[in-house]
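A single protein chain has been omitted from the complex, and every remaining protein chain is retained in its original position.
The block that comes next holds subunit A.
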Amino acid sequence: AEPELLQLQVVIESPEPGCHSYPHLGSSEAYHLTVTEPVAILKADEVWGALRGLETFSQLVHEDDYGSFLVNESEIDDFPRFAHRGILLDTSRHYLPLKSILTNLDAMAFNKFNVLHWHIVDDQSFPYQSIYFPELSDKGAYSYNHIYTPADVHLVIEYARLRGIRVIPEFDTPGHTESWGKGQKDLLTPCYSGEKPTGSFGPVNPILNTTYNFMTKFFKEISSVFPDAYIHLGGDEVNFDCWKSNPEVKKFMKKQGFGVDYAKLESYYIQKILDIVSSYNKRYIVWQEVFDNKAQLKPDTVVQVWMENNYAHELSSVTGAGFTAILAAPWYLDYISYGQDWKKYYSVEPLNFPGSEKQKQLLIGGEACLWGEFVDATNLTPRLWPRASAVGERLWSSRNVTNLQNAYERLTNHRCRML
C-alpha cells in the first residue's frame, strides 16, 4: 500500500501559547515541521510559529494529474530573519472597503507578513470614526459610506490577529492632516497672505494648547482601540510655508528662540506628541524626517526609512544614533513600471549599509508600501500581489536566498496557489 499521511499534529511548546493574546514584535514565529508517514508533526514555541508552519505545510501539499494530494517526506526548521515584515495600506487617498482589507490580510498570511501598517487617514479623507470626536469622520470622510466604524476596526484587528498579523495604525501629523481640519476647528494652522488669512490651512497648529488637549484625548482613544504596543505617528513631509506665513506662529518662534529654523518648531510639536503617546504606554514609529530634523526621541523609537535617495546612508545614520529602523525606501510598490520589477524588490539586501554588527541588529525589518493615490478596490490585489511576495521572502528568508531563477520558479507556483 502507498504510504499515507493521516494526521498533522500541531504541538505548541510554551506554557503561554498565545492563542488569546495579540502578536507582538517579540513573538516567536519559529517552527519545526516533520513530515513522515503516518503522522506529521508541527512544533512551535508559540501559536504564531504554528501559523507560519501551517502555511508552509499547505504549500508542501501538491496535486498530481489525477487530483490526488501528495506531500514529500520533509524536515523543516524555519524562523524569520526579520521580526517586522509589513504591508502598508493607505485608506485615505482612496477608501478601501473592508472586504479588500480582509482579502489582503489573507494574502499577507500566505506570504508570512506579520504587520499591517494601516495608514488610515491623511490629507484627502478621514475615514476613521472616532468615538470622542465623531465630527472628524462626519466632516472629513469622503461620505458616510466611506467610514470605518469601531466595529469595522475591531473586525480588522481580530481578523489580523487570527493570522498572526499585528495592526499598527498610523495617525500622521503634523503634516498630511488637511482632512482633520474639516471636523476639528482650529486644529490646523491658518495660512496668511501678508496680514490676512487666505482661508486655506496648513499643518497642525503647534502653538495652541487646544491642539495638545485634542491630541491628548484623541490618542487616548487610539491607544485603547488598537491593542498593538506601537502606534505610527507619521511626521513626514511637513511643509513650513503655512507656518512661516502665520503671524502668531512667527511670534511664537521668536518667543521660543527658534530663530527661523522651523524644523525646531516641528520637533517641538513632535516631542509633545511623543510624550502624550508615551504616557499611554505606547511605543512609536515615526518617518525618517522626525530623526533627520533632530527631534528629541526616546531611545526605543523606531524610525522608518522611506526616502529612496541614499537610503543605505540613512540606515547607517539612524542605527548609528542607536535607533531601531524599519526599511521601506526600496519597496514603494505603488511605483509601478513595465516588466518583472519583482526582481528589483527581491534583490534588495536590507543590511547592505555601512555599520557595526550592533547597528545591523537595529534593523528589525521592512515594509512594502502601497500608497493609495492611484489604488482602490478595483486594482489593489493585482497591483500589490504577487510583487509583495518578493519582499515577503526577502524579509523572512536567509540572506543567502538570492537566486532569481529559483525564486522565479517558486514565485510562479506560489502565485497560482494564491489565486
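Heads up, the rule we're going with is that a residue touches a chain if its C-beta (ideal position, glycine included) is under 8 Å from a C-beta of that chain, and two chains touch if they have at least 3 such contacts; residues count from 1.
In this text, contacts and distances are computed from a predicted model.
The listed options are "Guanine nucleotide-binding protein subunit gamma", "General transcription and DNA repair factor IIH subunit TFB1-1", "Beta-hexosaminidase subunit alpha" or "Tryptophan 2,3-dioxygenase", and the UniProt record of the chain not shown names that protein "Beta-hexosaminidase subunit alpha". When the whole complex is considered, the residue among A:N209, A:S337 or A:N400 that touches the unshown chain is A:S337. In the complete assembly, the contact with the undisplayed chain comes from A:P382, out of A:P38, A:P299 or A:P382.
Although one chain is hidden here, its contacts on subunit A can still be listed: residues 334-340, 374, 378-379, 381-383, 419.
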